[in-house]
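Data block below; observations after.
Let's look at chain A:
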Amino acid sequence: MKETRLKILQYITGIGLFFFAGTHLIVSHLSSGEPASWESVSDRAASAGWLTLYLLLLTFGLYHGLHGLRTIILEFSFPNYAVRVLDWALVVIGIAIFGYAAYIPISAF
Partner candidate 1 sequence: MQELTFKVQRYTPGQDKEPYLQEFTIPFTEGMTVLDGLIYIKEKVDNTLSFRSSCRMGICGSCGVLVNNFPMLACHTPVEELKTDRIEVKSLPNFPIIRDLVASLDLLFEKHKSIKPYIISSDIREAEEPTAEYVQSREELESYVQFAYCVKCGLCMAACPTVATDALFLGPQPLGQVYRYCTDRRDMGAKERFHEADSPHGVWLCHLAGACSEACPKGVDPALAIQLLKRAMVFDSMRLAKKRQPVTLAHLPVESKPKIEVPEFTVK
Partner candidate 2 sequence: MEAVHDVVILGSGLAGLRATVEAARVSNDELDIAIVSRVQLMRSHSVCAEGGTAAVMYPDEGDSLELHAWDTVRGSDFLADQDVVSLFVEESPKEIRQLDHWGIPWSRRPDGRINQRPFGGHSFDRATFAEDKTGFFEMHTLYDRLQKHARVTRYDECYVTSILVENGVFQGLTVWDLTSGEFFLIRGKALVIAAGGACRMFAFTTYSLSATGDGMAMAYRAGLPLKDMEFVQFHPTGLVPSGILITEGARGEGGYLLNNKGERFMEKYAPTKMETAPRDIVSRSEVTEILEGRGFSRPDGLDYVHIDLRHLGADKINERLPLIREVAIKFAFIDPIEQPIPIRPAAHYCMGGIHTDIHGATPVEGVWAAGEVSCMSLHGANRLGSNSTAECLVWGKITGEKAARYVMGQKSLAPIPEQKVQEEEKRLFEQVGHGDGSEDVFVIRTELQQMMDKNVAVYRNGPDMEVALDKIRELKKRLEHVKVVDTSRIYNTNLMAVLETTNLIDLAEIIVLGALTRTESRGAHSRTDFPNRDDVNWGKHTLAYYTPGQEHRFDYIPANITMWQPVERKY
């Protein structure tokens, strides 16, 4: 059951995001100090822990967001043959963004 499995992932990534994105947001937007300064950013990029968190966050966020987007697009009465095209398009977009976005922190590691 393909759709069911995809949706289970949507839930799991949702729960994951709750923690990862939550931490990320609190650390980088709410904590005192200058979380977004070049130093802080570079510091975090140098730590394996933070790097893992970022990559997980990125994976989960991309899956969750793009699957969510897919759901909405499907609702415009997407016929079945077009769904496959859509799916592949989203996969390609997802991988491209992932490659680009993962390269940045990894390159600084």
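Candidate entries met the following condition: all candidates are chains of the complex that A comes from, given by their letters.
Methods note: a contact is a pair of C-beta atoms (placed from the backbone, for glycine too) under 8 Å apart; a residue touches a chain by one contact, two chains touch by 3 or more; residues count from 1.
Computed from a predicted structure; not experimentally measured.
**Q** Chain A is shown by itself; which of 1 or 2 touches it in the complex?
**A** The touching one is 1.
**Q** What residues of chain A sit close enough to touch candidate 1 in their complex?
**A** My answer: residues 1-8, 71, 74-80, 83.
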